[in-house]
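Everything on this sheet refers to the single structure shown next.
Every protein chain except one is present and positioned as in the full complex.
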Amino acid sequence: MIDNLLLGFSALMTPMALLAVFAGVTGGVIIGSLPGLTSTMGVALLIPLTFSMPPEAGLAMLGGIYLASTYSGSISAILLNIPGTPAAVATLLDGHPMSQKGQSMRALALATFGSSIGGILSVIALFLIAPPLADFSLKFGSPEYFLLAIFGITVIASLSAGAMIKGLIAGLFGLLLSTIGAHPVTGDVRFSFGSPILYDGIPMVVSLIGLYSIPEVIAMISRKQVKIEESSKTPPRSALSFLPEALAQRVNILRSSLIGIIVGIIPGVGCSVGGFLSYDAAKRASREPQAFGKGSPEGIIASETANNAVTGGTLIPLLTLGIPGNPVTAVLLGGLMIHGLRPGADLFTLNAEITYGFILSLLVANLLFVPIGLFFARYCAKVIQIPTAILAPCILALAVIGSYSIRSSLEDSLIMLFMGVVGFIMTFFAVPRAPLVLGLVLGTLAESELARSLALVQGDVLAFATQLVTRPICIVLLILCAYALYQGIVQHRRNSNLLDT
Amino acid sequence: MRLDQKRESLFCGLAFLTAAALILASLGYDIESAYFPLLLSLLMGVLAIALFVQTLMPHSKETAKAQTEAADQSDRDQNDKDRAVMRDQLIGFFKIFVAVLAYIAGIQLTNYTVATLAFLILMMGMLGTHKVLHLALVAAGMTALLSYLFFTFLGVTPPEGLMAFG
Partner (left out) sequence: MLNSVKTTLTALSLTLGLGFGAAAQAADFPQKPVAMIVAYSPGGGTDTAARVLAKYIQHHLGQRLIIQNKPGAGGQIGFTALSKSKTDGYKIGFINIPSIFLVKMLRDDVPFEMSDFEMVGNIQLDPVVLTVPADSPYKNFADFAKAAKANPGGLSVGGDGPQSNNQLQLVVAEDVLGMDVNFVPFNGSGPAITATLGNQIAASVPSASSATNHVKSGKLRALAVFADKRYPYMPDVPTIREASGMDVPGIGASMRGVAVPKGVDEEKRRKLEAAFKAVVEDEKFQAHIQRMGLPLAYMSADDFAAYLKEAEAGIAKYSDLLK
């Protein structure tokens, strides 16, 4: 193991590789913080840049972009209530309220430190126990994915505390939106109004941009009172001063990282689900659950630690088995292949130097985005002080071009506007949006895996039901779902006795 | 009914109509392809009704007292304030919606650069920026920044409008 470390070290310690990591992290921080630019796009579109670089440098840069952009989505989530990347949706639930109380720096610092630690822990997992974890990921078949999606959906209940029925309706609507497009097994196209651009459904990132940017801009221009910026009156505390607070949440960090790593190794689930699941778990375990949604530091740390831990997790099946778990790792796989590297045993033996160099570069990237991110965030915090008359049109322009660029399609900008209308309607009627996002993310997974499970048993529903209660992982997931539902009911009863909702 | 009850009921109505529309649409497809959305929309319709019922029923002594004191002057003031806030929000929504729609149409009619410059200048002006210098600088700077970031740095193809340049 030490020799592997040293091998990696020697590959990494070249000026080119280090510069590549630095460039990747800086680029990633900027890309992730802009709503409209996502990690996938950043990695995919910058791959040609790496063509002429040696493999270690090219991979290091791509890895840096991946990690840094997953983290930096929290910057705009906290400051503007607009998630910069899907991974940051759970962060805005508490990040933005904390920022509104004038504690922007605290929220940003907690998010940064949490992300970094989560990322580091997941890289360590990648380094030490990749093969057995990868084998575990293979045990996930369609029934397991279906139950995982159901479990994720039960989290909707915890995101709707205080407005249970409205939250459920939002979640259902999100699930319904995800059914737009071709059915994953029959190929039948639903709800597309004959427009080919909807054959693949409503793109998730486009929805996010519309759902959060438009209502936020509307709120900005219709707010008559002066914005409360207490932080401009008191001298801003340095970010480092919040490090002890972050580190004090040991249990939260460890649990969130674990959830993130596990979600990461299961192909096809994704960073945002990791953030939500961890947020939910933290809320259940917390001594102050009612603070969640109003600026709870635990919520921010849970979400950000988990979504960065997912990144390391996704690299485990990628490097050991050549299985990409999300669009970014699929692109990374392409990147690996372009540089002539084949995932599998070869990667750790023949190409050991490059591989361990890459893993170490991830570690460096996780550390590097702390100073770079906080430096960048401090300037971003100033951005929200720009007069609304200037800021609002700029955000809208970014939203339009951002949603266009994912598929080079202006129709996507229209879809963004439509989702913006949906978002406005929801904020107008005080319906929480996070459940809709979760429904949108998990709906496709639930529907396709259910259809696929049934296809695998030739439509025999009884056989499928038997599978659900006999396969070991399914049993665990069923217990988790049951527990989540039970807890949800208990909490709801408790809440409705305290308040009168 | 109180204002907030009216608002909640309106939402229930919207949700119910959406659910009904989706149920009708789902029935137009093969059952194998549509059972998922069908079940979900049925559930949504049921929840919309449940929410409506919950909104109308008093839940505790507090809300029951509030209902009997609805004629109170302070409540009427609150209602007026709420109404004003809602009206502002709706006006804001309308402005933004039309603006963004016009912007997207503009990109198709002219090209990205022209449309973005026009959009930024017009919007900033509408929202209250009067200094021409600010308008020009921000519009030009932002357009240049976005163009560079997306079209040059990331290599995305610019949207094709009718005007060749840009």
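Quick notes on this structure:
Labels for the chains are A and B, by order of writing; each one numbers its residues from 1.
Assume a contact is a pair of C-beta atoms (placed from the backbone, for glycine too) under 8 Å apart; a residue touches a chain by one contact, two chains touch by 3 or more.
All figures in this text were calculated on a predicted structure; none of them were measured in a lab.
For the chain missing from the display, the contacting residue among A:Ile124, A:Leu367, A:Leu456 or A:Leu478 is A:Leu456, taking the whole complex into account. For the chain left out of this panel, the touching residue among A:Lys139, A:Arg237 or A:Arg493 is A:Lys139.
The residue from A:Met41, A:Ile78, A:Ala130 or A:Ile150 that touches the chain not shown here is A:Met41. Residue-wise, the contact with the chain that is not shown comes from A:Ile338, picked out of A:Leu7, A:Ala23, A:Ala291 or A:Ile338. Although one chain is not shown, part of chain A still touches it, namely residues 40-41, 43-45, 47-48, 51, 138-142, 184-187, 194, 196-197, 199-200, 267-268, 321-324, 327, 330-331, 334, 337-340, 342-346, 407-409, 448, 452, 455-456, 458.
As a convention for this text, only the chains that are shown with their structure count from here on.
Chain contact summary for the complex, chain B toward chain A: residues 7-8, 10-11, 14-15, 18, 22, 25-26, 29-30, 32-34, 36-37, 40-41, 43-44, 47-48, 50-51, 54, 59-60, 62-63, 86, 88-93, 95-97, 99-101, 103-104, 107-108, 112, 116, 119-120, 123-124, 127-129, 134, 138, 142-143, 146, 149-150, 154-157, 159.
Interface of chain A with chain B (complex): residues 34, 37, 41-42, 45-46, 48, 165-166, 168-169, 172-173, 175-176, 179, 183, 186, 188, 190-191, 214, 217-219, 221-222, 224, 387-390, 392-394, 396-402, 404-405, 408, 410, 413-414, 417, 420-421, 424-425, 428-429, 431, 446-447, 450, 496, 500-501.
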